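One protein chain is absent from this view; the other protein chains keep their places.
As written, the chains take the letters A and B, and residue 1 is the first residue of each chain.
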Amino acid sequence: MRLALLIPLYAIVAVLIIYTVRHYLFTLNRLFGRHRQPYVDIGTAAWPRVAVFVPCHNEERVIAQMLDALLACDYPERQLVIIPINDRSSDGTSRILADYAGRFPVRVAPFHRKGGKPGKAAALKDAMEASDAAIHLVFDADYLPGRGLIKQLVGPFFDPEVGAVMGRVVPMNVNKTLLTRLLDLERTGGYQVDQQARMNLGLIPQYGGTVGGVRRTALIHMGGWRDDTLAEDTDITFRLILAGWEVVYQNRSECYEEVPENWPSRIRQIKRWARGHNQALARYWWPLLKRPAHLRRWAVVDGLLLLGVFAVGPLLLLGWVLAVALYYMGVQLSVGVYVILAVAMYSTLGNFAAFFEVAAGARLDGSRGRIRLLPFLIVGFLVSLVSVSWATLVQMATFWRKDQLWDKTERHREAGAMIPKETG
Amino acid sequence: MPGKRARPELERTRKLEAMRVRGVRGGVITPHRSMVGLPWTAFRLLTTLLLSLGGLLLLYVSLPGLGRFWQEIFERTIHFLGLPVPLGDQVWTVPGGLEFTLPVLAVVTPLPGTREIWIAVLVSVLVFALSFLLPVRFTPLRYFLRLLAIVEGSAIAFFAFSTESFPYRLQDHVFILLSAGLVVMALVPLVLGLTLHVFDLAFWKKLLLTLAILAHLAVFIPLQVLVHIWLVLHGSAVLMPVLFLVFGLLLDVLVFVAFYGWALSWQGELERRDLSPPAHLAMPARRQPA
Partner (left out) sequence: MLPFLALLGLTLLWLLLPLLPAFRELVRPTDVAPLKVVDRSSGYVAYFARNFRQYLDRQMAALPGEAQVGDYVGKLPDGTQFIRVRKSSQGLTHEVEPGTQNRLVVVDGAMTLQDGETFLMEVYARAPMIGGAGSVYRAIYADRELGLGERSTVLRWAHAGGTMGVGSHSVLRGRITSDQAVVLGANVVFERIGAPRISVGTEHGIPPGDGFAAHPFALPEHAHPIGDHYRVEGDLEIPAGARVTSSLVVAGSLTIGPGAVVEGSVKAHRDVELADAARVRGSVVARRRVMVGDSAWIGGPVIAEERIRLGQRSVVGGPELPATVSAPLIELAAGATVYGQISAPLGARTF
C-alpha cells in the first residue's frame, strides 16, 4: 500500500523538479544567453495585406478604443482591413461597429454572426473567409495596440517558415487589486522570461491567441481554426509546429491588455484555459512524441512540457494528497519532497513560472518594487490550483461531451477611460 | 612625458562615448527592456560560489552553537510557559564527524478523546462555514480556510476511527520539524547561489542577506516548534497534522521567499553606476520649457 502511494508521489515530485529545472534554465538563458529577435528591425518593406480580426461579444465598453487604436496605426492604409467579428452581441456593440463601418467603409468591415457555436474559436473559423489577406492578426477587444505594433507583428512573416507570431501582453490595469498585481507578475514571468527563452533556444514559443497572428496559407494548410476547442491558440500552435511551420515570439511587440480584476473572473478565465490546454494535451501529446523529422529532440521535450503546464496543477494537488496520506501512514518522507511541494506553491499557474523566474522578469523590466509582492504568489496560486484541478476533474468526468461552454472574460474598463500615455 | 598626449585624447573619447548613450539631462538611454540581459562577470561567478559554499560552511561549523542556542530557547520558553515537559538533548553526528545536540522532549503525547474530537469538529465546521460568509474579494482566504478545515477534517477522521495507530509522538513532531528546519537552512545558501547571487547586487548585500535569512530561521524555527508544542499539549494530537502540513515547512519557505523578494527589489550595481551623475561631463543643460 505504501509503495502504491510512494511511487506516484515521487513521480509527481520528479515532474515538479523537471518543471523547476526547465524554468531555471529559461531564467538563466534569458538573463545571460544570446537574445533572438531577428525580425524586430524590419522597418521598411513592401508590406503585405493584413486583416485584423477582433472577436466581439458584448464589448461595448472597450471596442471603440480598440478600433481607434487600430485605425491610428502606421501600417499602410490600403494594406490593412479591420474585421470586428460581431458574435451575437446583445449590447451596443453592433451599433458601435456600424458607426465605424460607416465612417471607414474600406478599412473597417464588420463580420456579423447571428448564430453558430459560441466562442472565440468558432467566431474566428466562420470569419476566416471574410478576407484573403496574407496575414490574419487577432486581437481581443480589450487590447490597445500601439501605432507601430502591426508592422512589428507582420515583420516575421517575411520568413517563409513562420506560421504564427506572438507579441508580449502587458497588463494595463495593474493597480486595481492584489489580483491584478499578481497577474502582472504572472505575465512578466511568462513573457519576458519564459516565451523569450523558448524563442532564444529554438524551442516552441506559444501563439497566445491575441497580440499575434497567423499566416493565411498556413491556416488553410491546417484546415483553418478548429471550433471544438477552448484554446484555439494552443491548438493552432501545435498543429503548426507538427506540420513544419515555425511560431515566433517577439518580445518587443508589446500591447496593453486588461487582466481580470476580481477572483470570479480570474477563476472562469483560468478554468477555460485549463480545459482548452488539456484538450490540446490529449490531442497532440502522441503526435509530438512520435517526433516529426523536422523537430529537434529538445523542442519535442519542451513541447510536451508546454502541453502539460495546466496538468501540473492537479498533479501538485494530488502530490499533496498523497503526502498527507503517507503522513498518516507514518511514512517519513524526505524533507526535500516537502520542500519541492512547498516551493511549487510560489509559482504562477498560468505558465508555472517559478518565483525566481517572475523576479528575473520584473528586474529585466526595470520594475523592482513589485518583486516585493513575491510571497503573495501563493495566494493566487492556491485559488488557481483549486480552480484548475476542479476544471480538470469535471473535464475528465465529462470527456464525452462535444459541446464546449465558453466563459467570456469580464471587462472592467469604462468606455472612454484613459489609457497610459506612450513614451519614447 | 609618456602618456601625456594620450590623456586629453582619452578624456575626449570618454566624453564623446558618454554622449552617445546619455540624454541631455545626463541620464543613460537604456536599451528597451525586451532587449536587455544581464552581463556576466567572473567576479560574480566567484562570489556566487564563495557565498554559497561559505554559507554552507558557516552553518556547518555553527551547528554545535545552534544546537545549544535552540536548547537554551527551549528551556527558557518551557519554563516561561510553565509546561510540565522534561527536556533533554540528543546528540547527532553529521558527515565530517561534527557533533551537535537537538532538544528532545520526554512527554506523553496527549491523544484526543471524544471531547477533543468534538471540539475539533465544531471548530472545523465553523471555519468551513466562515469561508462561505466572507465576501468574494477574500476568495484566497476563503480557499485557505477551507483547506485548513479539510486538513483538520482528515485528522478528525483518522483519530475518530483509529486513535491508537497514529504513528507520531510529540517528540517525533518536534524532531522532524527541527531537523527539516536545519535542512531548509542548509538549502538557503545553495538556493540563493542559484537564484539570487547571479544578479548584480553588491557583494555585501548578498552576504548580509544570507546571514539575515539564516539568523531569522535560527530564531523562527524553535519558536514555531514551541508554539506547536503548547497547542498539541492543550489541544491534543488531533492538531498535529494541520500544524505539520500547513504551519510547518510552508512557513519556512514563506520566510525565504519574502527575503528573496525584498532583496531582488534592491538596486543593482549596474543601475547604481548608470544613475550617478556624470561628474566629468561638461554638458550644456537644456531646461524644460515653462
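Everything below uses one rule, namely that a contact is a pair of C-beta atoms (placed from the backbone, for glycine too) under 8 Å apart; a residue touches a chain by one contact, two chains touch by 3 or more.
Since we're looking at a predicted model, the values are computed, not measured.
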Kindly name the visible chains that come into contact with the excluded chain. A, B
Per the touch definition above, residue among A:31, A:67 or A:172 touching the missing chain: A:172
Options A:57, A:136, A:181 or A:198, residue touching the unrepresented chain: A:181
Which residue numbers on chain A touch the omitted chain? 36, 38-46, 74, 146-149, 151-152, 155, 158-161, 163, 170-175, 178, 181, 184, 215, 217-218, 220-221, 243-245, 252, 254-256, 293-294, 365, 367-370, 372-376, 420, 422-424
So that we can see where the missing chain sits, which residues of chain B does it touch? 12, 16, 19-20, 32-33, 77, 80-82, 213, 216, 219-220, 223-224, 226-227, 230, 251, 254-255, 258-259, 261-262, 265, 282-290
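Heads up, the rule we're going with is that only the chains that are shown with their structure count from here on.
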Could you put a whole-Å number on the gap between the CA centroids of chain A and chain B? 32
Touching chain B in the complex, chain A uses residues 24, 27-28, 30-33, 35, 37, 168, 177, 192, 196, 251-252, 254, 262-264, 267, 323-324, 327-330, 332, 335-336, 338-339, 342-343, 345-346, 355-356, 359, 362-366, 368-375, 377-380, 382-383, 386
Touching residues (chain side chain B, partner chain A) in the complex: 30, 32-38, 40, 136-137, 139-140, 143-144, 147, 151, 154, 158, 166-168, 176, 179-180, 183-184, 187, 194-196, 198-199, 241, 244-245, 248-250, 252-254, 257-258, 260-262, 264-268
